[in-house]
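Here it is: the structure, laid out below.
As you look at this complex, bear in mind that one protein chain is not there, while each of the others sits in place.
Now for subunit A:
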Amino acid sequence: MERAVPPAVPLGQMEVFQALQRLHMTIFSQSVSPCGKFLAAGNNYGQIAIFSLSAALSSEAKEESKKPIVTFQAHDGPVYSMVSTDRHLLSAGDGEVKAWLWAEILKKGCKELWRRQPPYRTSLEVPEINALLLVPKENSLILAGGDCQLHTMDLETGTFTRALRGHTDYIHCLALRERSPEVLSGGEDGAVRLWDLRTAREVQTIEVYKHEECSRPHNGRWIGCLATDSDWMVCGGGPALTLWHLRSSTPTTVFPMRAPQKHVTFYQDLVLTAAGNSCRVDVFTNLGYRAFSLSF
(Lines give C-alpha, C1' and ligand atoms only; values in the text may rest on other atoms or scores of the structure.)
Protein backbone atom coordinates (compact mmCIF):
# COMPACT_ATOMS: atom_id res chain seq x y z
CA MET A 1 0.00 0.00 0.00
CA GLU A 2 1.69 3.17 -1.14
CA ARG A 3 1.24 6.15 1.09
CA ALA A 4 2.41 9.60 0.44
CA VAL A 5 5.14 10.12 2.95
CA PRO A 6 5.82 13.75 3.79
CA PRO A 7 9.48 14.69 3.25
CA ALA A 8 11.48 14.68 6.43
CA VAL A 9 12.10 18.29 7.32
CA PRO A 10 15.42 18.97 9.06
CA LEU A 11 14.29 19.10 12.63
CA GLY A 12 16.20 20.57 15.47
CA GLN A 13 15.67 19.67 19.07
CA MET A 14 12.91 22.22 19.58
CA GLU A 15 10.98 21.18 16.51
CA VAL A 16 11.15 17.52 17.44
CA PHE A 17 9.95 18.25 20.94
CA GLN A 18 7.08 20.33 19.71
CA ALA A 19 6.11 17.69 17.18
CA LEU A 20 6.11 15.04 19.90
CA GLN A 21 4.04 17.26 22.13
CA ARG A 22 1.51 17.76 19.40
CA LEU A 23 1.38 14.03 18.73
CA HIS A 24 0.61 13.28 22.35
CA MET A 25 -1.70 16.14 22.96
CA THR A 26 -5.29 15.65 24.01
CA ILE A 27 -7.80 18.45 23.99
CA PHE A 28 -10.12 17.94 26.88
CA SER A 29 -12.30 20.99 26.83
CA GLN A 30 -13.51 23.82 24.71
CA SER A 31 -15.76 26.80 25.10
CA VAL A 32 -17.15 29.41 22.77
CA SER A 33 -16.92 33.05 23.69
CA PRO A 34 -20.09 34.97 24.55
CA CYS A 35 -19.82 36.93 21.33
CA GLY A 36 -19.49 33.69 19.45
CA LYS A 37 -16.40 34.72 17.55
CA PHE A 38 -13.79 32.87 19.52
CA LEU A 39 -13.23 29.35 20.68
CA ALA A 40 -11.14 28.46 23.69
CA ALA A 41 -9.64 24.99 23.91
CA GLY A 42 -7.78 23.41 26.79
CA ASN A 43 -5.35 20.52 26.53
CA ASN A 44 -3.63 17.97 28.69
CA TYR A 45 -0.54 20.12 29.14
CA GLY A 46 -2.57 22.80 30.91
CA GLN A 47 -2.53 25.21 27.98
CA ILE A 48 -5.47 27.17 26.69
CA ALA A 49 -5.58 28.28 23.08
CA ILE A 50 -7.95 30.86 21.67
CA PHE A 51 -9.03 30.39 18.07
CA SER A 52 -10.86 32.87 15.91
CA LEU A 53 -13.93 31.04 14.74
CA SER A 54 -15.01 33.79 12.39
CA ALA A 55 -11.71 33.71 10.61
CA ALA A 56 -11.57 29.94 10.48
CA LEU A 57 -15.11 29.60 9.18
CA SER A 58 -14.90 32.41 6.65
CA SER A 59 -14.58 31.74 2.97
CA GLU A 60 -11.06 33.14 2.76
CA ALA A 61 -9.77 30.88 5.53
CA LYS A 62 -6.11 30.02 5.11
CA GLU A 63 -3.85 27.69 7.05
CA GLU A 64 -2.92 30.40 9.55
CA SER A 65 -6.59 30.97 10.36
CA LYS A 66 -6.64 27.51 11.84
CA LYS A 67 -3.82 28.34 14.19
CA PRO A 68 -4.55 29.84 17.62
CA ILE A 69 -4.48 33.58 18.06
CA VAL A 70 -3.00 33.18 21.50
CA THR A 71 -1.84 30.27 23.63
CA PHE A 72 -0.99 30.47 27.31
CA GLN A 73 -0.25 28.19 30.19
CA ALA A 74 -3.37 28.20 32.32
CA HIS A 75 -3.00 25.32 34.76
CA ASP A 76 -0.30 23.03 36.06
CA GLY A 77 -2.25 19.99 35.14
CA PRO A 78 -4.59 19.23 32.28
CA VAL A 79 -7.50 21.59 31.64
CA TYR A 80 -10.34 19.12 31.94
CA SER A 81 -13.25 21.44 31.57
CA MET A 82 -14.17 24.98 30.61
CA VAL A 83 -17.34 27.03 30.58
CA SER A 84 -18.07 30.57 29.59
CA THR A 85 -20.24 33.06 31.35
CA ASP A 86 -21.20 36.22 29.59
CA ARG A 87 -17.97 37.83 30.58
CA HIS A 88 -15.71 35.16 31.95
CA LEU A 89 -14.05 32.01 30.85
CA LEU A 90 -13.87 29.51 33.64
CA SER A 91 -11.36 26.72 33.39
CA ALA A 92 -10.75 23.87 35.74
CA GLY A 93 -8.33 21.03 35.86
CA ASP A 94 -6.00 20.08 38.59
CA GLY A 95 -8.17 20.77 41.59
CA GLU A 96 -8.64 24.47 40.93
CA VAL A 97 -11.01 26.59 38.97
CA LYS A 98 -9.74 29.76 37.42
CA ALA A 99 -11.53 32.60 35.79
CA TRP A 100 -10.37 34.68 32.86
CA LEU A 101 -11.85 37.76 31.36
CA TRP A 102 -12.86 37.25 27.77
CA ALA A 103 -12.11 40.85 27.01
CA GLU A 104 -8.56 40.50 28.28
CA ILE A 105 -7.85 37.02 27.18
CA LEU A 106 -6.59 37.91 23.71
CA LYS A 107 -3.84 40.07 25.09
CA LYS A 108 -0.53 38.51 25.80
CA GLY A 109 0.38 37.73 29.35
CA CYS A 110 -3.20 37.45 30.48
CA LYS A 111 -3.58 36.64 34.16
CA GLU A 112 -6.46 34.81 35.76
CA LEU A 113 -9.06 36.89 37.44
CA TRP A 114 -9.43 34.61 40.37
CA ARG A 115 -8.89 31.02 41.31
CA ARG A 116 -10.76 28.87 43.81
CA GLN A 117 -10.31 25.44 45.21
CA PRO A 118 -13.24 23.49 46.60
CA PRO A 119 -12.77 22.00 50.04
CA TYR A 120 -11.42 18.56 49.54
CA ARG A 121 -11.41 15.82 52.07
CA THR A 122 -8.26 14.05 51.10
CA SER A 123 -4.96 15.84 51.20
CA LEU A 124 -2.71 13.15 49.75
CA GLU A 125 -3.61 13.87 46.20
CA VAL A 126 -5.42 16.85 44.78
CA PRO A 127 -8.42 15.55 42.93
CA GLU A 128 -9.06 16.78 39.45
CA ILE A 129 -12.11 18.71 38.41
CA ASN A 130 -13.62 16.96 35.46
CA ALA A 131 -16.74 18.95 34.85
CA LEU A 132 -18.01 22.48 35.28
CA LEU A 133 -21.60 23.45 35.04
CA LEU A 134 -23.15 26.87 35.13
CA VAL A 135 -26.49 27.33 36.76
CA PRO A 136 -27.57 30.70 35.46
CA LYS A 137 -30.63 30.99 37.65
CA GLU A 138 -28.56 30.69 40.79
CA ASN A 139 -25.50 32.35 39.36
CA SER A 140 -23.52 29.48 40.63
CA LEU A 141 -21.01 27.04 39.30
CA ILE A 142 -21.09 23.33 39.94
CA LEU A 143 -17.78 21.49 39.99
CA ALA A 144 -17.39 17.76 39.98
CA GLY A 145 -14.43 15.50 39.74
CA GLY A 146 -12.04 13.30 41.46
CA ASP A 147 -13.37 13.46 44.96
CA CYS A 148 -16.69 11.96 43.89
CA GLN A 149 -18.66 15.01 45.01
CA LEU A 150 -20.48 17.82 43.35
CA HIS A 151 -19.53 21.19 44.75
CA THR A 152 -21.51 24.31 44.17
CA MET A 153 -19.86 27.62 44.18
CA ASP A 154 -21.48 30.99 44.23
CA LEU A 155 -20.06 33.03 41.44
CA GLU A 156 -20.51 36.33 43.14
CA THR A 157 -19.05 35.53 46.48
CA GLY A 158 -16.88 32.66 45.51
CA THR A 159 -17.94 30.54 48.42
CA PHE A 160 -18.71 26.91 48.20
CA THR A 161 -22.22 26.28 49.24
CA ARG A 162 -23.08 22.66 48.75
CA ALA A 163 -21.35 19.35 48.41
CA LEU A 164 -23.45 16.59 46.96
CA ARG A 165 -22.26 13.11 47.75
CA GLY A 166 -23.45 9.90 46.31
CA HIS A 167 -21.12 8.70 43.64
CA THR A 168 -18.84 5.86 44.56
CA ASP A 169 -16.24 6.70 42.03
CA TYR A 170 -15.12 9.91 40.48
CA ILE A 171 -17.45 11.99 38.42
CA HIS A 172 -16.89 12.48 34.74
CA CYS A 173 -19.56 14.79 33.52
CA LEU A 174 -22.42 17.07 34.47
CA ALA A 175 -25.52 18.23 32.73
CA LEU A 176 -28.24 20.66 33.74
CA ARG A 177 -31.85 19.88 33.44
CA GLU A 178 -33.24 23.37 33.22
CA ARG A 179 -36.80 22.86 33.99
CA SER A 180 -36.50 21.30 37.36
CA PRO A 181 -33.69 22.48 38.06
CA GLU A 182 -31.76 19.28 38.32
CA VAL A 183 -28.26 18.31 37.76
CA LEU A 184 -27.28 15.11 36.16
CA SER A 185 -23.93 13.65 36.86
CA GLY A 186 -22.27 10.65 35.29
CA GLY A 187 -19.34 8.92 36.86
CA GLU A 188 -16.80 6.17 36.82
CA ASP A 189 -19.14 4.00 38.88
CA GLY A 190 -21.34 3.67 35.85
CA ALA A 191 -24.31 5.49 37.26
CA VAL A 192 -26.06 8.63 36.13
CA ARG A 193 -27.41 10.40 39.17
CA LEU A 194 -29.94 13.20 39.19
CA TRP A 195 -29.71 15.76 41.92
CA ASP A 196 -32.20 18.34 42.96
CA LEU A 197 -30.44 21.58 43.56
CA ARG A 198 -32.92 23.00 45.94
CA THR A 199 -33.01 20.02 48.22
CA ALA A 200 -29.46 18.98 47.56
CA ARG A 201 -30.47 15.39 47.25
CA GLU A 202 -30.11 12.60 44.84
CA VAL A 203 -33.40 12.15 43.06
CA GLN A 204 -32.82 9.45 40.50
CA THR A 205 -30.18 6.96 39.68
CA ILE A 206 -29.74 5.24 36.38
CA GLU A 207 -27.21 2.48 36.29
CA VAL A 208 -26.47 2.38 32.64
CA TYR A 209 -24.26 -0.64 32.64
CA LYS A 210 -27.02 -2.79 33.90
CA HIS A 211 -28.99 -2.30 30.74
CA GLU A 212 -28.06 -4.86 28.16
CA GLU A 213 -28.76 -2.85 25.06
CA CYS A 214 -26.08 -0.40 25.75
CA SER A 215 -23.67 -2.05 28.09
CA ARG A 216 -20.28 -2.95 26.76
CA PRO A 217 -18.56 -4.78 29.56
CA HIS A 218 -15.23 -4.96 27.80
CA ASN A 219 -15.14 -1.19 27.80
CA GLY A 220 -16.13 -0.87 31.38
CA ARG A 221 -19.08 0.79 32.95
CA TRP A 222 -17.99 4.38 33.21
CA ILE A 223 -20.06 7.23 31.89
CA GLY A 224 -17.99 9.68 30.03
CA CYS A 225 -20.43 12.17 28.66
CA LEU A 226 -23.89 13.46 29.35
CA ALA A 227 -26.29 15.75 27.65
CA THR A 228 -29.85 16.44 28.51
CA ASP A 229 -32.77 18.09 26.95
CA SER A 230 -35.03 18.00 30.01
CA ASP A 231 -36.97 15.01 28.79
CA TRP A 232 -34.23 13.26 27.05
CA MET A 233 -30.75 12.39 27.96
CA VAL A 234 -27.85 11.17 25.91
CA CYS A 235 -25.04 9.46 27.70
CA GLY A 236 -22.13 7.33 26.67
CA GLY A 237 -18.73 6.14 27.66
CA GLY A 238 -17.97 2.58 28.43
CA PRO A 239 -21.47 1.67 27.44
CA ALA A 240 -22.62 2.77 24.03
CA LEU A 241 -23.97 6.21 23.38
CA THR A 242 -27.61 5.98 24.16
CA LEU A 243 -30.61 8.25 24.14
CA TRP A 244 -32.68 7.88 27.27
CA HIS A 245 -36.10 8.94 28.23
CA LEU A 246 -35.61 10.37 31.64
CA ARG A 247 -38.96 9.96 33.19
CA SER A 248 -39.14 6.32 32.39
CA SER A 249 -35.45 5.72 32.70
CA THR A 250 -35.42 3.66 29.59
CA PRO A 251 -32.96 3.66 26.81
CA THR A 252 -34.54 4.44 23.49
CA THR A 253 -31.81 4.77 20.82
CA VAL A 254 -28.36 3.43 20.82
CA PHE A 255 -26.00 5.35 18.53
CA PRO A 256 -23.63 3.16 16.56
CA MET A 257 -20.35 4.69 17.64
CA ARG A 258 -17.53 2.34 18.30
CA ALA A 259 -15.21 4.52 20.29
CA PRO A 260 -16.10 5.62 23.76
CA GLN A 261 -17.44 9.13 23.45
CA LYS A 262 -15.93 11.96 25.34
CA HIS A 263 -18.13 14.93 24.55
CA VAL A 264 -21.64 15.28 23.42
CA THR A 265 -23.96 18.23 23.04
CA PHE A 266 -27.41 18.81 21.82
CA TYR A 267 -27.56 21.62 19.39
CA GLN A 268 -30.69 22.41 17.52
CA ASP A 269 -31.69 18.80 17.05
CA LEU A 270 -28.21 17.81 16.09
CA VAL A 271 -25.92 15.86 18.26
CA LEU A 272 -22.38 17.07 18.22
CA THR A 273 -19.89 14.69 19.57
CA ALA A 274 -16.24 14.20 19.65
CA ALA A 275 -14.05 11.30 20.61
CA GLY A 276 -10.91 13.27 20.05
CA ASN A 277 -7.66 11.52 20.82
CA SER A 278 -5.65 14.14 19.09
CA CYS A 279 -4.76 17.77 19.16
CA ARG A 280 -7.64 18.50 16.85
CA VAL A 281 -11.18 19.67 17.58
CA ASP A 282 -13.52 18.13 15.06
CA VAL A 283 -16.42 20.28 14.07
CA PHE A 284 -19.44 18.26 12.97
CA THR A 285 -21.92 20.36 11.12
CA ASN A 286 -24.09 17.36 10.59
CA LEU A 287 -24.24 14.17 12.49
CA GLY A 288 -21.50 11.97 11.17
CA TYR A 289 -20.14 14.51 8.72
CA ARG A 290 -16.95 16.12 9.87
CA ALA A 291 -16.38 19.43 8.13
CA PHE A 292 -12.95 20.42 9.30
CA SER A 293 -10.69 20.36 12.29
CA LEU A 294 -9.18 23.05 14.37
CA SER A 295 -5.61 22.23 15.23
CA PHE A 296 -3.63 23.27 18.27
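Observations on the structure shown:
The rule is short, and it goes like this: contacts are C-beta pairs under 8 Å (C-beta built on N, C-alpha and C of every residue); 3 or more make two chains touch, one makes a residue touch a chain; residues count from 1.
Everything below uses one rule, namely that contacts and distances are computed from a predicted model.
Among the names given as "aldehyde dehydrogenase (NAD(+))", "THO complex subunit 5", "Trifunctional enzyme subunit beta, mitochondrial" or "Large ribosomal subunit protein mL53", UniProt records the absent chain under the name "THO complex subunit 5".
Interface note for the absent chain: among A:R116, A:H151, A:H172 or A:R193, the touching residue is A:H172. The chain omitted from view is touched by exactly one of A:E104, A:E125, A:E178 or A:D231, namely A:E125.
The chain that is not drawn here is touched, among residues A:W100, A:W222 or A:W244, by A:W222.
Screening A:E96, A:E112 or A:E188 against the full complex identifies A:E188 as the residue touching the chain left out. Summarising the interface, subunit A meets the missing chain with residues 3, 5-13, 15-17, 19-24, 26, 28, 44, 77-78, 80, 124-125, 128, 130, 146, 169-170, 172-173, 188, 217-218, 220, 222, 224, 259, 262, 277.
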